[in-house]
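What follows is a set of notes on a single structure, which appears directly below.
One chain of protein is taken out of this complex; the other chains stay put.
First chain written, first letter: the chains are A and B, and each begins at residue 1.
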Amino acid sequence: MTEKTVTSQKWYSSPAAQEYLVYLSVILLSSVLLISPVTFQLEVTTPTKDFVNRIRSIPQGGVMLWDESSFVTGYYTQGQISLYKLFFDQAKQRAVRIIFISSCVDGPMAGAMINKQLEVQDTTGLKYGVNYVNLGWQPGFELVLSAIAKDIQTVTKADAYGTAISDLPMMKGLTTQNIDLFAFNCGVSCDPWMRQWVPLGKPILMQGGYALISQASGYIQSGSITAYLNGERGYVEMERMTGYISMRTALFEATNIMGPYSIILVIVCNISYMLQKRRKQRGQ
Amino acid sequence: MSFVKQKELAIILFIAPVLFLLFNYYTGISDPVAKELVGWGSILWNFSMLIGTYTMFKYLATNMVQRKKDSEYSAILFVSFFAYIASMYAYPAGYDYILTNFQTPLQMGLLVGTFTNYTMLYRGARTRNWLGVILLMSSILFALRQIPIAGQFWRGFTVIGSWLNDVPNAGVMRAITIGMGVGLVATLVRELTGKETHYLGE
Partner (left out) sequence: MEFLQGFFTVYFAAIILMCWSVLIKSNPFSKAMSNLSLGLMLAWWLKGCVDSLIKDVFIPATQGNLARIAVLVLGLFMFLRFSKGLAFTAKWPLAVLAGVGTAIATKGAIPSMILSQIRVGSFVSSNILENANQIIIWLGCFSTLIYFIFSIRRGRVLGSISRVGQVFMMLSFGTVFGSLLTGDNVMASLAFMFGDPGRYVALVGTAIFIAYVVYDFRKRTVPVQKTAA
């Protein structure tokens, strides 16, 4: 007669339990930060200063183009309000004209983002079609970027609201060579923008996540990208610099807790792996 | 077989725009035709989206008819699709309602990558050799550069993180970008010689 013994499994040793604990801790930490935000002084770094100063140094009456091409989770988190405010300040103070467009590979939501952001901007003293235009989302991604580089007039026949391009005073006679600054944000690698816009020889500004900025280092180093906003921190630094604070600053404060938390997770993972290895070796 | 039906005609239709656009780019001759051709690209892209949507709907509808597993959820897809598209054209208030109350939270909620990132870090960020240690150390130092609280403890974190991004990382990314550029040109040569016909679905 043989006996078979089954030992009970401790509740915390199962992978599912560990995952639940991780999810719970993420939610708890984020909730704590919502109730009691942790604020630290933020030093504005040089790349952000360069970015803001570049926008502020567009020539009087010049033209800038902004390509809104990142996959946005919602204008409810006031995604780009401060940046658009910075653009419109240039329009009010120095008659800079702005072209908004989206070549987003993720779809037309970015076009909706532009529409919503424009709705909440203070455009007192500015007139649509004269000081700024919204060309909306255009399908084709790199084809759109190429069309912009070739001739801005051929990108589309009508703007985001259905008005013919030929009826917009700002677009009359405007060529790509007249555009003084190109700026974009992106949710994918910046190579398409670089391929199409670098040969124009104009300043190019980039806004993107940390990983994308890291990937773009080659272009930044070689001067193809004139200035950039480095991820969430760069955007928040821009808000501090300009004084246009939005919900993104509040959300960024969470990095002070979640960042060290993720580093601790990595360290714990490696320590437990090392201990497991040693236990196995001793067992052998 | 008639020449019209052979794949060589499609290859010619591929090569002709390539050569023409490259010719225009380097010489500036025939600019209006080149601009129109680039516009054609966007337009044909739209048509391919229509084909893709139709093919997907046909597949889902076939699954529903054959009562395959989880195919009943496709009904939600069809209803939401037609309701949204109808409201976009015929009922702007309804479109705004769906965008605000459904699409926005869906896009926020479906990004569960936040949670899976942490479980990935807990389970998968383990090093087996000294190269992995270098990678993790570099990632930790770079992360500390972005976190404001780290800069308050020691300013060196910002300096080291910036250096890592601007120097070794820039060197490697230059190499990778050069490799990608050379690869693009090499692929172009293969396509022009007809050795590469992936664009025909072969």
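Rule of thumb we're sticking to: contacts are C-beta pairs under 8 Å (C-beta built on N, C-alpha and C of every residue); 3 or more make two chains touch, one makes a residue touch a chain.
Model, not experiment: these values are computed from the prediction.
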{"item": "Partner chains on view for the chain not depicted", "value": "A, B"}
{"item": "Touch criterion as defined above, residue of A:69, A:82 or A:215 at the omitted chain", "value": "A:215"}
{"item": "Residue among B:59, B:102 or B:154 touching the omitted chain", "value": "B:102"}
{"item": "In chain B, positions touching the absent partner", "value": "4-5, 7, 9-11, 13-18, 20-22, 25, 36-51, 53, 56, 70, 73-74, 76-82, 84-85, 88-89, 98, 100-110, 112-117, 120-121, 131-132, 134-143, 146-147, 161, 163-182, 184-185, 188, 191, 199-201"}
{"item": "Residues from chain A at the interface with the omitted partner, ascending", "value": "1-9, 11, 14, 16-17, 19-20, 23, 26-27, 29-31, 33-34, 73-74, 76-77, 107-109, 111-112, 137-139, 142-143, 146, 156-158, 162, 191-192, 194-196, 198-199, 209-211, 214-215, 218-219, 221-224, 231-233, 247, 250-251, 254-255, 257-263, 266"}
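Everything that follows uses one rule, which is that only the chains that are shown with their structure count from here on.
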{"item": "Chain A and chain B, separation of their C-alpha mean positions in angstrom", "value": "16"}
{"item": "Sites on chain B touched by chain A in the complex", "value": "31, 34-36, 38-39, 41-42, 45-46, 49, 99, 103-104, 107-108, 111, 114-115, 117-119, 121-127, 136, 139-140, 142-144, 146-152, 158, 162, 165-166, 169-170, 173-174, 176-177, 180"}
{"item": "Residue numbers on chain A that touch chain B, as the complex places them", "value": "15, 18-19, 22-23, 26, 38, 40-43, 45, 72-76, 109, 112, 138-140, 143-144, 146-147, 150-151, 154, 191, 210, 213-222, 230-233, 255-256, 259-260, 262-263, 265-266, 268-270, 273"}
